[in-house]
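This structure is in structure tokens; I'll ask about it shortly.
The other protein chains are all here in position, but one chain of the complex has been omitted.
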Amino acid sequence: MRAYTPKDDVQAKAYYTDRFYVAPQVPKQDVADDAVFAADLEAISAKFEVKESFIQVGQMVVYINANDIYAVLELMRDELEYTQLTEMSAIDWLAKDNTFEIFYQMLSMNKRKRIRIKYFIENGQAVDSVEKLFRSADWSEREMFDMFGIEANNHPFMKRILMPYDWQGNPLLKTYPLEGDEFAAWYEVDKIYGKEARDIIGPELRDTARVDRYDSNRFARLGFEVPKGTEITDDMEKTVQSYQEDGGVFLITKLDKESSKVIDDPQR
Amino acid sequence: MAQIKNRLTPFFENITFDRDDNELVLNFGPQHPSAHGQLRLMLHLQQEQIVKAHPDVGYLHRGMEKMAENMIYNEFMPTTDRMDYIASSSNNYGFALAVEKLIGLEVPRRAKVIRMMLLEINRLMSHLFWLATTALDIGAMTVFLYAFREREYLMDIIEGYCGARLTHAAIRIGGVPLDIQDSFLHQLRVFLNKLPENIKDYEDLLDTNRIWLMRMEEVGTISTEMALSWGCSGPMLRASGVAWDLRKEEPYELYDEVEFNVPFSDKGDNFARYRIYMEEMRESAKILYQVIEMYEKCVDNNETALMAHAPKYISAPKLDIMTQNYSLMQHFVLVTQGMRPPVGEVYVATESPKGELGFFINSQGGPYPYRLKLRAPSFWHTGILTDLLPGHYIPDVVSIIGTTNIVFGEVDR
Partner (left out) sequence: MAQHKVNYTQDGGLPVALTSIDKIVNWGRSNSLWALTYGLACCGIEMMASGASRFDFDRYGTIFRASPRQADVMIVAGTLTKKHAEFIKRLYDQMTEPRWVISMGSCANTGGMFNTYATVQGCDRIIPVDLYLPGCAPRPETLQYGVMLLQQKIRANKAGNAQKAKRLM
């Protein structure tokens, strides 16, 4: 029997982890250490529930409830001067506890501070779109939908953005393999030539180590090119580069390597 | 050759016959002669004026974020090269800085100086490329050939340094692997001495050119609110009145030790962006002169370390690896298994030539990042076309796409 490989996270894994290895943490500081962040956190927690907050690598991270996101971002944009939504996306924790973690990276130019707002949602739950507040969320939420399958309510155009419109599957989920499932593997062949052409064209060749130096029908060694079918031994001779045929071409100057000059001054 | 039988039906979506309102849907397809890559713009036109624009991206989506979840940090470095492939060291640097902040590494001074040199050379390369392609789109082919000539000199310099013209991978996590060679500084100085007169050549050709002015002034005006709302950054934001440059506001590397100005404008149209790019080229040259001096001071002070000393995360220098046994063992483990940063999250933004390039890394202590999000400025600069294009005419589309400086390796990742 082959060993059971869990399918809830098919990304590459480290082949060895020390049994007693405890990973260090990036240090977190308390919000009270920074006056600006403390004031911002007070303004947010006065109206909304803040589950957790800390400062990490100079940026404050605030965990809120999923329902409050529109109001929190409105508060931050209008009162706390966080005028740019730099980025928003999701992190897939389905394997751990069937949730996604959504984060919004905000920037305040007047205060020169960055804040990350985060919350957790269940698998299948939709988020509120903040596109009315920040137009950059329009495309960010479409990308999140495309890559994770998380929909945004009240979004003007909730369609795929990076993958084709008729793609099936959400690529950035941990259950989606890097090389794509069967739908992905045959997508272009099916679309252009139809399913019948799958046998004619053949499967994708994804083996990164498939170069065979002794196969002269399908591979050529640079500098040692030989006609197809020649047997390759270990003591081949270098081939000579020819730019035109031997007899030369009418009206075209034939390159003569001996009489050509090598220029080595780049500023010529 | 006989047609291979296929299932593609002819597209007639650019001519729809059942509309009463005279609207034409024009498909600015994924392949078009403008040199910017794979943008598909679906334009609804009323006579020649655009009523609605819908940019469709994703034609260069290669799955870099997913690749990062399956590759160790050092292995992912050359992939970041292919994001903004015109100034690739700036992507490398952004990623390296993000991982260094996650780990808490301190990079030696000489490496910082070399990195700054690479970054500013990349900024010059990117702006020259921008000028060449925008001028080519508008029709000024002379500027295209001249700017590419300057760019070739810069690519020669970088090729002498790291061996690659376009996709460098010259910056590693923890520093730089290579020291600059003897001819680097000399060639760079010769280039910088000639640069002001070359920029003046381009400005003489373009600045007071009636055609250029007609196509660039008052076209593509982005208001400050639109720029802030769409998450614009870099020259797009600076042209709309917000003087925000990450090199000055959140200085990284040694940008707080060099003197330079940040050009900005409050007009927000194409011409403002064009002027900002030209001025930024001059500022980069200024920075490079100062950085060359800093490098020579490093050489005088005998600071030779090029990579940070953190044996848990960074391999030792090659000399040590070849002679000391423990360095070799540690290097082997780091290359096969990968470095394991601490558990945590970081978002680091740097000022790439296009805007704010950010890397969000969520690490769970393993050798592969748990989630890596690449924040590319061109993604939102392409999105802003939805709001920006209506009201303009078809020729303006080309000049607007030109000045927004979109690179599709970044947009689609």
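For reference, chains read A and B in written order, and residue numbers begin at 1 within each chain.
Everything below uses one rule, namely that contacts are C-beta pairs under 8 Å (C-beta built on N, C-alpha and C of every residue); 3 or more make two chains touch, one makes a residue touch a chain.
All of these numbers come straight from a predicted model, not from anything done at the bench.
Note that the undisplayed chain, when the full complex is considered, contacts A, B.
Residue A:188 is the one among A:33, A:49, A:188 or A:215 that touches the chain not shown. Considering B:60, B:228 or B:361, the position touching the chain not shown turns out to be B:60 (whole complex). Looking at A:119, A:148 or A:176, the residue that reaches the missing chain in the full complex is A:176.
Annotation for subunit A: contacts to the undisplayed chain at residues 162-164, 171, 176-181, 184, 187-189, 191-192, 200-202, 204-206, 208, 222, 225-228, 237-245, 249-252. Mapped onto subunit B, the footprint of the missing chain covers residues 1-4, 6, 8, 11, 29-33, 35, 37-38, 58-63, 66-67, 78-79, 82, 85-86, 129, 132-133, 144-146, 148-149, 151-152, 155, 165-167, 408-409, 412.
Assume only the chains that are shown with their structure count from here on.
Subunit A and subunit B have Cα centroids separated by 17 Å.
Here subunit B touches subunit A in the complex through residues 4-8, 57-58, 61, 63, 65-67, 69-71, 101-102, 104, 153, 156-157, 187, 190-191, 226, 228-231, 233, 242, 244, 249-250, 337-338, 340-349, 356, 358, 360, 362, 364-368, 370-371, 373, 375, 379-380, 383-384, 386-387, 412, going by the rule given at the top.
Those residues of subunit A whose C-beta lies close enough to touch subunit B in the complex are 11-17, 23-28, 56-57, 59, 61, 83-87, 89, 91-92, 103, 105, 109, 112, 114, 116, 134-136, 138-139, 147, 160-164, 171-172, 174, 176, 178, 191-194, 266-267.
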